[in-house]
Each structure stands twice: as C-alpha cells, then as structure tokens.
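Every protein chain of the complex appears in place save one, which is left out.
Presenting chain A:
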Amino acid sequence: MSNGANAIGRRGLLGGAAAGAAILAAPRIAGAQAKVIRVGMPTVLSGRVAILGTSSRTAVQYAFSRMNEAGGFGGRTLQLVERDSKGRPDEAAKVTRDLINNDGCEIIIDGEASSGGFAVHEVVRDLPVLCVHTNSETSSLTADPKLHVKTAFRCARQGIHDAVAGGVYASTISKQRGLKRWMTCSPDYAYGRDNTAEFLEFARLYDPAIEVVDQVWPRLFAPDYTENITKALQVRPQAMYSALWGGDLVSFMEQSNLYRLFPNVALFSSSLGDPPVLTAIKQLPPGLHTAYRYNRTYPDKPDNTAFADGFAGLAKHEPTNWAWQNYVACQFIGEALKRTNGRTEGAALAAELKGMQISSGLAVDEKLTMRESDHTLIGYPTAWGRTVPKAPFVEDFAPIAWSQILEMETQWKKQKGYA
C-alpha cells in the first residue's frame, strides 16, 4: 500500500516479516527434552515490585534443586523457565502462551500479582496445563465459581482469610485495651479499599464498640505521607489500620517516626510482617501489630528454619511472603508428580492436587491442604504478632483458629453468591 516511491520499502517489509516469522517459528529449544519437565513462570521481574518476582523465582529454584537432587520424578527433573511480564496483564497473557507454546512448558507457576493472575487464569482456560497461582491474594480468583478453571489452583494467602484473622485479632486487642477510636490509612486503589473495608467489617463484627473516626487514602506509590500523618495527629485516634505495603509502607513508617506517631497510636498493619519491609525500616518501633507474612521463627518447625536458611543462602536476604508461597506450591507440584510418576497432563495433575494434603514446615498444624471444592490453600499461617526492633523483628505470634476463619469464609461466600 504505497506509491512508487517506496514500493521496494514494502517488499523489504514483507521480506523482513518473513525473516522475522522464520526466526520466531524456529523453536528456541531444540525438540522436546523428554527427561526435563519445563515449568514456566510468568512474573514481575522488573520495576518497583520486582522483589515479588525475584524472591518467587529464587524460592522455586531452591525447591527444584532439592527435588532434582532427590532424584526427580520418574527419571525426569524439573527446570524453571521464567519470563518478565513487567507487571502488565496483557504481557502476562502473552508470555504465558509463549511459555506453553514455544518453550514447551508443561506446568505453569503463576507468579503474577492479582490482575496479571487473572490474565494467566484465562490463558490456562484455553491451554489446560496445570497452573498454580502463587501470588494473587484476590479471593474471587478461586472463590467465584464462574471463574473456575479445572487445572488452576491457588497456593497463596487470600484476602478473606486475612480479613477474618485480622478482625479476630484486632477486636481481641481493642477489647483488652479499650481501643474505640480507629482511623485507617490505606492506598487509594481497589485492593487498599477492599482490604480495609473487609478488615473493619470483621473487627466490628467481633467488637461493635469500634468506631472509625477518619479514613485517609494516600495514592499508590506516593512519596510523601506528611498530610496523612498530620491528619492522624489532629484526629488523635487510639488505633490505626493500614493496608499500605512494600516501599510505600517503609516511607510511611519512616515519616511517622519523625512525628513519633506510633508510640501514641496502636498500629495494625496487613503487610509490615514481610522481612524486606521490616529490615528496610531504619528504626522499627516496638509493639506494632502485624499480620504474618513470613518469619523464620513461626511456625516454629525445623523444616521452616531449613527453608529460611536455604533461601537466604541463595537470595542473600530473608524469605518474603511470596517466597514461602512459591516454595509450598513446588511442594504440592512435586507431590502430584510423584503420584503420577512424572506424567504432566494437566487433568492428571489436577486430579492429584484436588484435596491434597502435604506435611510442610509452613503448616500451622501438621499439614497444608489444597481444598478440593475451590482449589485453594488452607491451613497456612494467618497469625498476628508484635514488632521488636531486632531480628526476628516480629514475635508473640497469636494464631487464629482455622475453624473460625472457615466458618466466616462460608458466610462471606454466601453473601457474595459464591456458595
């Protein structure tokens, strides 16, 4: 479609396209390597939340090296092929298709954050390999029956479980210490607002005396929280809940320290318990309340400590919340492969994973369960603890009974029309 002046340019374009097509068409990996089971991982490896992907990748590499050293599965070993989605859902869908179609990956560990996780979920609906979501905390991914995909599972904490656990813990503390005036400070996007609303719903369910005197919503990735902190100083709440996370939470804490906010206000945080956040805060105030994200001392089991040491040996930092979730996902996949003797058909592996229970250092009791009804993980740590200035940074973990969480989850599902 050009005039005479660029007719050759068009031929060049077509030639270039054909050459590009030829390059693309040639499989990057020569033939199927029957002895190796290639496991694809779309995740975020660059940008502001790259630690999500890098710590997930290291956890999987650590788990695979242990499984391969133990002899693999039916004579087959595991190999990780990771791709950076740059945090873009459309890119996540594209690289997942590419991992399956071009790189010959037979299993997908989806290390995407929530929106990317939904995109990967739809790819797996089209290309039904086994997929384990390891970082998406949005409950509807597995709770909503309309979204159900037969070969997709979630091995990660999720919003509704955290909300119930947080509500139970916060209401216990509020009753003990008479904390009636509450304020919230959470990021202004869907996760921040939903997470805060669910926390307050359950906290007030167990302690109706809780009164929310103010709510502030700093924008996501805001560098300056002075306005929110001074508002808190004016309002003078007795307690504050925050769903800030990552670098935003570190900035908020550092700036709050300048105003000495938290000796006077009891902070309840959903994400402070992640080791990279705890270690990044120069002066961590003691006595802040945080949900469990990861800690080498809890659950207090040798397998957990061994995982923390093994991971830290590779990554040169403590495991993150994402790290343990990916490690446990590998344990589930490994057990399923053991039972299929190395067969990787999505349906066969999914049949094994349904309702599977495994012994794990990350289980609150003895075993972690991949619940059959909605393909999601239960039995993982949902405890809350209090900060201390030195390692292990969080202690006095107070576990929340899973029976209580499951009871409230059932009611929540009914309210949402999921059950």
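Assorted remarks:
Following the convention adopted for this analysis, a residue touches a chain if its C-beta (ideal position, glycine included) is under 8 Å from a C-beta of that chain, and two chains touch if they have at least 3 such contacts; residues count from 1.
One rule holds in what follows: contacts and distances are computed from a predicted model.
Matching "Branched-chain amino acid ABC transporter permease", "Carbamoyl phosphate synthase large chain", "Nicotinate dehydrogenase medium molybdopterin subunit" or "Oxidoreductase" against the UniProt entry of the left-out chain gives the name "Branched-chain amino acid ABC transporter permease". The omitted chain makes contact with just one of the residues A:Arg66, A:Arg97 or A:Lys354: A:Arg97. Counting over the whole complex, chain A has residues 1-3, 5-6, 8-10, 12-14, 16-18, 20-22, 24-25, 27-28, 45-46, 50, 83-84, 86, 88-90, 93-95, 97-98, 101-102, 114-115, 118-119, 122-123, 125-126, 138, 140-141, 144, 146-147, 189-191 touching the chain that is not drawn.
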